[in-house]
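With one protein chain held back, the other chains of the complex are shown just where they sit.
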Amino acid sequence: MTMLLNVKDLRAYYGQVQALHGLSFSLNEGSLTTLLGANGAGKTTTLRAICNMVRSTGAIEFDGKPLGTRSTENIVRFGIAHVPQGRGTFTNMTVEENLQLGAITRKDNGGIVSDIERMYAHFPVLKQRHTQQAGTLSGGEQQMLAVARALMLRPRLMLLDEPSFGLAPLVVRDLFKILGKINREDKVTILVVEQNAQLALELADQAYVIETGRIVMSGNAKDIANNEEIRKSYLGY
Amino acid sequence: MSAAEEVVAEGHQAVEAVPKRAMTLGTTTSLVVLAALLIVPLFAKNFIIFQLTMLLIYGLAVLALNILTGGSGQFSLGQSAFYAVGAYITAVLMEQFNINYALTLPVAGVICFGFGFLFGQPALRLSGVYLALATFALATAMPQLLKLNFLEHWTGGVQGLVVTKPDAPFGLPMGQDMWLYYFTLVVVLAIYIFSVNLLRSRSGRAFMAIRDNEIAASSMGVNVALYKTLAFGVSAGITGVAGGLSAIAVQFVAPDSYNITLAISLFLGMVVGGVGWLPGSFVGAAFIIFVPNIAEGISKGLSGAVFGVLLFLVIYLVPHGARQVAIVSQQLIGKFKKN
Partner (left out) sequence: MELFTNQVLAGIATGAIYACMALAVVMIYQAIDHLNFAQGEMAMFSTFISWQLMQWGVPYWGAFVITLALSFVGGIAIERILFKPLAKAPILTNVAGFIALFAIINSSAGLIWDFTIKQYPTPFGSSPFLGSQLISTHQAGMIGVTLLLLIGLFFFFQYTRIGLAMRAAASLPESARLVGINTSWMIALGWGMAAAIGSIAGMLIAPVVFLEPNMMGGVLIYGFAAAVLGGLSSPFGAVVGGFLVGIFENLAGTYIPGVGNELKLPIALALIISVLVVKPAGLFGRHIVKRV
């Protein structure tokens, strides 16, 4: 299996405060990996560092090419879609405009049109509301929209920051089902950051556990889920 | 991402992580500055003394704006209007009613406080650019209002009023300029100390809570409407006193001296001094008094352009104004002490 993302010795800083202390991990092409940890462990910072949204050092390679000091928008153009915490919905634009924005870097107009239809098939509720202002959508619908918007990039790697945040358990289940489907059918590599460890481990095939900016555990998602000691000490369930 | 995180992420930490205490100067620095303010005039020419007096007066007006903007987060381009009202009250009371100059200042302060407080009422519903426009309207209207016919009997209309410069009292052996300087210094110091304490008080904390997050402040029980209008009132009152002092110092009031240019100058003074940092007000005042002269000295025809370029240089070097210089030097001194 080929390696899609390789992160070595990642250190990130907020001003004088160091948030990541030399993180190293890798994602295989086509894998669905979850990054777990408590509040403040550095999960969000890791995703933000990959997209160069915080000051960081270390080496990040995507498909063998170093990302270096490229700006966020240029990293996105490599095919890395990032669904940020809080979803980053363009609330004063319509649902359809949000989807078009997801594909703003693409030049194939025909492909964009058919991809929008594909998203409506994945998420029928978005089709019903395609002319509505995105801000009027419910939390769950906005999360669907955020995932759909990210997919419009036709990404090779999708980074999701706490997609379950603030959603009802049933909605979360639906959403995770769709993520699994996207991973299998569209061959999108996914890295999902979650606080809901139980659910994330059910979905993922690989898992990393981080604590105060360091990776403390990695392995097969099933193994981690089955190891009671790890569950109790790091994941709290 | 929370606002605090955002600030840190943008790399402003050196400036934003200031404790509230740092809104004033350290004790040693304060004493040195005070000593300089007391001694320098003894050795200076009258014209320099006059300029120093104006520096204190403009500094006071900038300080008033700083309380409003830096303290309560409201923006005003209308300070020239309060300044004008203060100046006219002093001038009219002195010249038409023969009242002692020192007594006119509290009157100017109180009336301007009321004026500002009332103006703060409609301003309550406005913020940001809307408030800027509203205060701007006030600033453009003021010179016209001062020219109105039915006021001409007192204000002297377009011609304005000449104000008599007071002599030093009790037979003190000093010239009019020097006396006025020390008189101004006492008034300014008193108001400065009052302002520092105000911002440290309960009301000051209420101002800052409103500045940082109005909705959160109101949910904590801060009476937002009261404190916002209060901030306007205090700011206007102090500006009024500054205006009154300026009428005495310049010996003349006329409607067109208090136009929008004055309001913009005061605003620039605040930015150059550092928003929310009271001592910076006087640095900012120095900038708006001296830099236009320097610009004129460099090139007569292009003085505006030179002024603009100098202003750009200042905001590139220190986007947070003199406050940033103070903080950086404080940190440097701190490092020296450690080593």
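Here the chain labels run A and B in written order, and each chain numbers its own residues starting at 1.
Here is the rule we use: a residue touches a chain if its C-beta (ideal position, glycine included) is under 8 Å from a C-beta of that chain, and two chains touch if they have at least 3 such contacts.
Computed from a predicted model, the values in this text were never measured in an experiment.
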Option touching the unshown chain, where A:6, A:100, A:195 or A:218 are the choices: A:100
Among B:36, B:102 or B:309, the residue in touch with the chain that has been omitted: B:309
Chain A, residues in touch with the chain not shown (by the definition above): 51, 53, 71-74, 76-77, 81-82, 84, 88-93, 97, 100-102, 104-105, 149, 153
Contact set of chain B toward the excluded chain (per top definition): 10-12, 69, 75, 122, 125-127, 129-130, 132-134, 136-137, 140-141, 144-145, 147, 213, 215-216, 219, 264, 267-268, 270-272, 275, 301-309, 311-312, 315-316, 319-321
